[in-house]
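Only a single protein chain was left out; the remaining protein chains are all shown in position.
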Amino acid sequence: MKQQFGIWLVGAGGGVASTVAVGLAALRRGLIQPTALVSALPCFQALNLTPWDQWELGGHEIRAANFFDGAQQLANSSRAFSPALVDQVREDLVRWSEQIRPGFLYNSGQAISALADSRQSRQLDSPRKTITAIQEDLRAFAAERNLEKVIVINVSSTEPGHDRSLDELDWQQFSTQLDRPDFPVPASTLYAIATMELGFPHVNFTPSVGSNLRALRELAELQQTCHAGRDGKTGETFLKSVLAPAFAARNLHVMSWVGHNIFGNLDGKILDDPNNKATKVVSKDALLGNILGYAPQTHTSIEYISSLGDWKTAWDHIHFQGFLGTPMIMQFIWQGCDSILAAPLVLDLARFVGLASQLGEIGELGWLASFFKSPQGASAQEFSEQFAQLRSWAERQMSS
Amino acid sequence: MKQQFGIWLVGAGGGVASTVAVGLAALRRGLIQPTALVSALPCFQALNLTPWDQWELGGHEIRAANFFDGAQQLANSSRAFSPALVDQVREDLVRWSEQIRPGFLYNSGQAISALADSRQSRQLDSPRKTITAIQEDLRAFAAERNLEKVIVINVSSTEPGHDRSLDELDWQQFSTQLDRPDFPVPASTLYAIATMELGFPHVNFTPSVGSNLRALRELAELQQTCHAGRDGKTGETFLKSVLAPAFAARNLHVMSWVGHNIFGNLDGKILDDPNNKATKVVSKDALLGNILGYAPQTHTSIEYISSLGDWKTAWDHIHFQGFLGTPMIMQFIWQGCDSILAAPLVLDLARFVGLASQLGEIGELGWLASFFKSPQGASAQEFSEQFAQLRSWAERQMSS
Amino acid sequence: MKQQFGIWLVGAGGGVASTVAVGLAALRRGLIQPTALVSALPCFQALNLTPWDQWELGGHEIRAANFFDGAQQLANSSRAFSPALVDQVREDLVRWSEQIRPGFLYNSGQAISALADSRQSRQLDSPRKTITAIQEDLRAFAAERNLEKVIVINVSSTEPGHDRSLDELDWQQFSTQLDRPDFPVPASTLYAIATMELGFPHVNFTPSVGSNLRALRELAELQQTCHAGRDGKTGETFLKSVLAPAFAARNLHVMSWVGHNIFGNLDGKILDDPNNKATKVVSKDALLGNILGYAPQTHTSIEYISSLGDWKTAWDHIHFQGFLGTPMIMQFIWQGCDSILAAPLVLDLARFVGLASQLGEIGELGWLASFFKSPQGASAQEFSEQFAQLRSWAERQMSS
Partner (left out) sequence: MKQQFGIWLVGAGGGVASTVAVGLAALRRGLIQPTALVSALPCFQALNLTPWDQWELGGHEIRAANFFDGAQQLANSSRAFSPALVDQVREDLVRWSEQIRPGFLYNSGQAISALADSRQSRQLDSPRKTITAIQEDLRAFAAERNLEKVIVINVSSTEPGHDRSLDELDWQQFSTQLDRPDFPVPASTLYAIATMELGFPHVNFTPSVGSNLRALRELAELQQTCHAGRDGKTGETFLKSVLAPAFAARNLHVMSWVGHNIFGNLDGKILDDPNNKATKVVSKDALLGNILGYAPQTHTSIEYISSLGDWKTAWDHIHFQGFLGTPMIMQFIWQGCDSILAAPLVLDLARFVGLASQLGEIGELGWLASFFKSPQGASAQEFSEQFAQLRSWAERQMSS
């Protein structure tokens, strides 16, 4: 019998998670083409990534939610995909929804806590108790579904910025404080610890801090597991990482780069809170200076406009100097459906990280940088260079 | 005394040529930053490319024109650069204008011939006589200015498509017909022959056929000289070669790519003739299929809108399918000044080709592909890959 | 028992007709808000326009088509509206589809004829025979559905430009030639004649010539009936008629106005034929000179891009001079669903023209100018002035 693998989604009731579920079910049943799946590109076929029918889904969620309702809402109110497709995969969505457990709040901030349903969310006395409870859920999922390995992927809403005092702690210092109720560690990091202590790989698709701490890098080494992050690069920032290198290569001087993002899903509502938004904007803005070698004036705004639903629209205005100092302008408008852009990357990450884990890779998987706005374990921000790293990794595996 | 080099511009009265002249003069005098010059990037500094003060300018032109008047017009009517800058470099522009000779018409098509001034253009009895007359001008330029080498760069308006019977001729067959007055070889090719027979390198910055013929590839080998082309990649197509690889890498399916270009300079007027436009559109469209691996529906239009002068505006609408077949849209608007975009690339090409020639490179310089819409001697159309080839070439020279 | 009225759609299988059917059915059943219906504005309520449940539908079509299939296709392939809505009104769509009769080809041009299904279209020996056959269908519709009045509305694809020799004929000259098989009168005009000879009102929502001939204006007077046209003003041209007056009022000098339209429905395919496109472009371009009082350079292109389906996207680039001659730019991008924009205006026209007909109005209804790109019987092209005329007409009726 074939090995089974699990994807555990933190934020299982959100749009990304619902779309992951619809997509995975549709792929299993051969209802859709593998469009938008990086792992389905010809150059990765010889890797023998785990086929779609060997994956199970589950997750944590702080609201009353399931994959089927979430998918129906996206289909109907955001026109993200066809309602008929949701009906065709209903059975899978319902079955997977049985594996959704009440999520955990811990230093999650005002905006996220306000969303939580008190009967569907848990807030335990200490970080350690939270970790233990998460691990019970993960173990139960693996046991009930008979899974070889579970990849935990955080697709929940953005937390406020984390307490900077956490940055310098080593794992020894960090772990001893996990029993202190007032230890300011956020939920995203607790999920990462819970995952890695079980030896499972962890992926952070959000701008929240997650495993991006000295202590957690040590933990991964100790547990001989791998992790990847941070903040899925789906739309505007993806384009920044594609376009900015071209300006640099032509020695065109970018004077200012303004990006204005509007969208109306739950993530957008959370980002309307200035604390949460700050985390996101930093992640979206940092790469320009890195790529260009100087810091143009930048402005990135993100506004919640409810009528747009899951359709994220970005207008970018790039003001640059050409020869003889002549100012010129490039503008772009990106009209993408947030969950539709994110979900295939989540599935790709599950497969790539799953394989890396099987191959025994340890620590931050920097060769996955092309998937992230703030890549952990990597320095290049140019998309083409990041993608070349992914291809090189694949070539190394295939030739070995 | 330092060696001097010459740039000979075919189309010396056009906007690109005037801007090359203003820019070269301003660089010699330290009046401007090297913005937009690829050859000024840090990664190319150890190449010791010929400094700006060792270059002289001259060229052919079929209209009554000189660098100073051309520059003034661009400054005043198109606001391409400041009139004060033109005044500061007047002396150089006037001196270089002494080296502008009447240009040659030969199978140049109706639109170009209509522009020609009968006292400033020449139409000789045969291709061979034309070649000989061009060579006299090039030799005189080299002698009068005491030049080590002349790089001939075609920046004239686009010719109609060439006679396909030329494609298969070898140099032996080709050269014997050059005395036939009815041999359908266009002026762009005669300039290339004249140049290469003298052992000088030739660059074709236009979509005209130039040296892109079997016979001329042979000629370059015979004469031990080098050549590069075709059609400078300055704006919309540059962006296509930057963006299309990103869609491909993400497995996003491009359903259609529409590009609508408007501008109002002389080139635009020439392209209003359907014969000339056809040559250009092919050059702008071909790369998408090459990069994506399939052929989306494309539409590229180029319209002459006189009020825009030298400001070329492109609107591109990219309609693509994402996950679950969901259609999404990217649009961009590019507002660039045509001559300002082209001129620095012309200067870069003079320096890179000049160095290659000194180093004894022979044949098509495929590593210059990043500069061209239809690169000769190269297959990659992805900009990042093309730029990597340029860097690799430079690294090889620097390490040897 | 309440009076019943009929809408007879020429082009009953097209997207506009299907959307009219879905909308009318949904309004009857109270399934939708009256969004986008001008006749539903508060200022027209006292007119007591015929309520939605007193209208029946029928029409002519040259292809095998019915309202239900057309609606399903729009819902599924163009995402124009929800498939669930189509299901809810299926019964009405099926019943109305019984009243779709094979359409007539007559000087319809190559592009339209190529679309026709030979079993679903008719091509009779002479114009007069065609008229008679149309009238039989209209009479049968009125009789079978027990209709007080039938309003015939042409929503079919654009014909090539008409033979200019028709322009100057009076009705006497015109009518005597209707028996000549080679009389170059197009189908759009035959439908108008058939309608008006029966004393019914006629509306031409297309750029085809229809009733816009001296002879047909006379016919309307003779038959004491009314007619309105030409070419529904739904998207880009609507915006031109809104924006151009503002530029004029501010004395901003429009130097050029470029409009680039892309869409992928059947109308777009027909307009890919240069003969048919010419008819449309004239209609889209003429108003600027009329409103501004001078003729800026204009360029209007319409391209068939199949992936867009019914979604018509227009990019307009307006280059204007401000104070001190400074050039400035306004651009707009309009992303509208063609049928969704047109259908409510068709329903509005049925109600307004129906009332006018009941009130005994005769001839061209110039006060409906706001609905048309090339309004018959009206000179003003400014949208706000045209809309004021509609309101004034309504106020006169309400006060009398």
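Chains here go by letter, A, B and C, matching the order in which they are written, and residues are numbered from 1 within each.
The rule is short, and it goes like this: a residue touches a chain if its C-beta (ideal position, glycine included) is under 8 Å from a C-beta of that chain, and two chains touch if they have at least 3 such contacts.
Quantities reported herein were computed from a predicted structural model and do not represent experimental measurements.
Among the residues C:Gly23, C:Gly58, C:Gly268 or C:Gly354, only C:Gly23 touches the chain that is left out of the figure. The omitted chain makes contact with just one of the residues A:Leu222, A:Met255 or A:Met398: A:Met255. In the complete assembly, the contact with the undisplayed chain comes from C:Ile333, out of C:Leu266, C:Ile333 or C:Ile362.
Touching residues on subunit C toward the chain that is not drawn are 19, 22-23, 26, 32-38, 40-41, 80-81, 85, 238-239, 242-243, 245-246, 249-253, 321-326, 328-337, 340-341, 343-344, 370, 382-385, 387. Not every partner is drawn; the one left out touches subunit A at residues 79, 255-256, 258, 260, 262, 297, 299, 301, 303, 305-308, 313, 315, 317, 319, 327, 329, 331, 333, 335. Although one chain is hidden here, its contacts on subunit B can still be listed: residues 76, 79, 82-84, 333.
Rule of thumb we're sticking to: only the chains that are shown with their structure count from here on.
Ranking every chain by how far its Cα centroid lies from the centroid of subunit A, the top place goes to C. For the pair subunit B and subunit C, the distance between mean C-alpha positions equals 49 Å. With centres defined as mean CA coordinates, subunit B is found 44 Å away from subunit A. Within subunit B, contacts with two or more other chains are made by residues 329, 331, 333, 335.
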